[in-house]
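To start, the structure itself, in structure tokens.
Taken from a larger complex, these chains appear in their original positions, while the remainder are omitted.
Order of writing sets the labels: A and B. Residues in every chain begin at 1.
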Amino acid sequence: MVSCGALHSFLFEYDTPRIVLIRSRKVGLINRAVQLAILAYVIGWVFVWEKGYQETDSVVSSVTTKVKGVTLTNTSTLGARIWDVADYVIPPQEENAVFVMTNVILTLNQRQGHCPELPDDKTECKVKNDCVPGYVSTHSSGIQTGECVPYNSSSSIKTCEVFAWCPVEDDNHIPKPAFLQEAENFTILVKNNIWYPKFNFSKRNILPDINSTYLKNCIYDSETDPFCPIFRLGKIVQAAGQDFQEMAVEGGVMALQINWDCNLDRAASHCVPKYSFRRLDNKDSAHTVSPGYNFRFAKYYKDSNGTESRTLVKAYGIRFDIIVFGKAGKFDVIPTMINIGSGLALFGVATVLCDIVVLYFMKKKYYYREKKYKYVEDYDLVSISEGRVKAKLLPPPNLERFRKRM
Amino acid sequence: MVSCGALHSFLFEYDTPRIVLIRSRKVGLINRAVQLAILAYVIGWVFVWEKGYQETDSVVSSVTTKVKGVTLTNTSTLGARIWDVADYVIPPQEENAVFVMTNVILTLNQRQGHCPELPDDKTECKVKNDCVPGYVSTHSSGIQTGECVPYNSSSSIKTCEVFAWCPVEDDNHIPKPAFLQEAENFTILVKNNIWYPKFNFSKRNILPDINSTYLKNCIYDSETDPFCPIFRLGKIVQAAGQDFQEMAVEGGVMALQINWDCNLDRAASHCVPKYSFRRLDNKDSAHTVSPGYNFRFAKYYKDSNGTESRTLVKAYGIRFDIIVFGKAGKFDVIPTMINIGSGLALFGVATVLCDIVVLYFMKKKYYYREKKYKYVEDYDLVSISEGRVKAKLLPPPNLERFRKRM
């Protein structure tokens, strides 16, 4: 079906659209102005500003942390007591976060047994019948036995007896100011390794030109030491616009954000981390439940009889989430060609726009239309000879088109 | 090189393609139909359905959890015992997950020493020579001493003696039903803070219009309480089509998925979380190893002599992974222009298609071809005068083209 002649014409003929060149200052300038605007958009915005010639990839990250600091407390219950890293960082290591305890409610020497429940509107009772044996709710300390007993010797309140770790925890009175208020001066070292898989580019937040002498003593500061990986806890909280001592009472969650937006078409040394800080939990207690941040854990002991006892710790503190995010960009042909192609297609808009001006709004519009359009009227075939087709014209088209078309 | 004249013509001339207008109902309708289809695709699908005018960003998330609930167990080994949050959530806090122990094998009072290994086909022996001193495999409880000793007084099985924490753990018989079957009624509070860095938009899953009275007592339900952040464990498992009591025996891994797909061109109040649940571990034990989910940990004690002992806990339970994902979209010029540009380019397809119909399939195709194409024959240059070039025509082209071309 594809003959020699067709192949000959396909390969050795070149077709190009026929153009009518209209000499008009106004339209010429409009045309060039629109084309210039499109060019400025494509080159200026798409390529230079938004880097439309680049392929992007998301960061893959790994973080290790280390907290340092000791503090002394002195209370009637515990006496003078030192708290170091092993005491207040719980659990001792996590992957992308670190919890520093700032406030605590300790319930010492809990043993399994029967004791009165903590008083509230559900647990207070007057007589035994107020308490249902076996009753337990999600807020209970234990299973109710059915007895109604005095809560403590110094008051007349009676609550339902429960089988639980006794004595039950009383968390109604949180220490104010925070128990470990000195935590403000503790420091956290953050080591972060990032990788962009698509470009096989990796880097650490401790930059290659930083030496270990500097690292031993520096503290991060957004102005003077922007690449020191050691952060003072109070400064982190302050940089997020919060007050450390206020946050330390009920705890909270802080984000230490490390942003790695890198342009990999430049030298690798330009790819550096940007630190920022943000509070994640909701301060507004009217629209939240369980404000601040706390959790319970226990230390278990065995006495010489083999009876197990425990110290229940309700730990309030600040959890620092190390959030690493960012995108790398590197030149790639595909997004470049897509944007060039779309840009070329947009140039067609200039032609459409100027055509509308020329053919509908100018005084000489009918003249231009005659030059641009060639009407193929309907015809009856008469003969084909000598490479030309002869046809008998049908009546000419209605000239109303010319005047009414708008 | 760029003369004044060239600049003049560049700025003040406007070129537009010359068009031949074919009056034919059939082709006209085909043309408009194809153009309409392309327009419907671009506007309907690309822009309205797939939001092709938007830039997208992935979510950055932080999660805190809190479990509540107590349960009572009563066995011959342990007696009556209460289990509360500090007992069954291990470790007490994690970043995007929480483990709730539902079943347990306890090996109490382990001390370092010599004792018989657990019997299996590798450790059973008849005589001393069956045991190799110093032998240890990855499944061993300890290092073999070389002795072959009775496993226990009530049977005749003998196994190789090992230096290990003694007595060795016997995990062949998992309690059925699960030891902490009441875990089904425990509740978990999930607080989630999300952020879209590109648009600097952040939100929490506890919506601003929810007050704390409602939050104290609500339980999540996909129909009645879709925004309550407190989930009953049994309901999570049931929503994933699983049976809690069956899963509680050997443990498992559940995903609590929070989907934040937000259209940031609308009000922020429309950006709400969607919760879904999925089982992650493989139930089918024929094609997996170590089915369910369990891990071992120990509680260490010291007796009055200073000798260390421990309780080995093989904890089976359900780990709830809080998986937060989603994309935000917001209007941006670049993807809009890319899609407009590609759409404009696609309009060219309508012209190509109709050209094929007109020039090859219609009765009047030769007539139309004559109107559309202008053949520039080869020529010999004769003269250039009066702004027109005169050329002597070469022999006309082979007319076979007209009849054979298809």
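Everything that follows uses one rule, which is that a contact is a pair of C-beta atoms (placed from the backbone, for glycine too) under 8 Å apart; a residue touches a chain by one contact, two chains touch by 3 or more.
The shown structure was predicted, so the numbers you read here are calculated from the model rather than taken from an experiment.
Novice: Whole-complex copy count for this homo-oligomer, where the file places 2 chains?
Specialist: 3
In the analysis below, only the chains that are shown with their structure count from here on.
Novice: Just the number, please: Cα centre separation of subunit A and subunit B in whole Å.
Specialist: Centre-to-centre distance between subunit A and subunit B: 16 Å.
Novice: Okay, in this complex, where on subunit B does subunit A touch?
Specialist: Of all residues in subunit B, those touching subunit A are 10-23, 58, 60, 62, 64, 66, 68-72, 80-82, 84-87, 91-95, 109, 185-187, 189, 191, 193, 195, 197, 202, 204, 206, 208-212, 215-216, 229-230, 299, 301, 303-304, 309, 333-334, 337-338, 340-342, 344-345, 364, 366-368, 370-371, 373-374, 396-402, 404-406.
Novice: Using the touch rule from the top, collect the residues of subunit A that touch subunit B in their complex.
Specialist: Against subunit B, subunit A makes touches at 1, 3, 5-6, 9, 15, 17-25, 27-32, 41, 45-46, 50, 52, 58, 90-91, 94-97, 99, 112, 136, 138-143, 163-165, 253, 255, 259, 278, 280-282, 285-290, 293, 295-298, 300-302, 304, 306, 310, 312, 319, 321, 323, 325, 338-339, 341-346, 348-349, 351, 354-355, 358, 371-379, 381, 384, 387-389, 391, 397.
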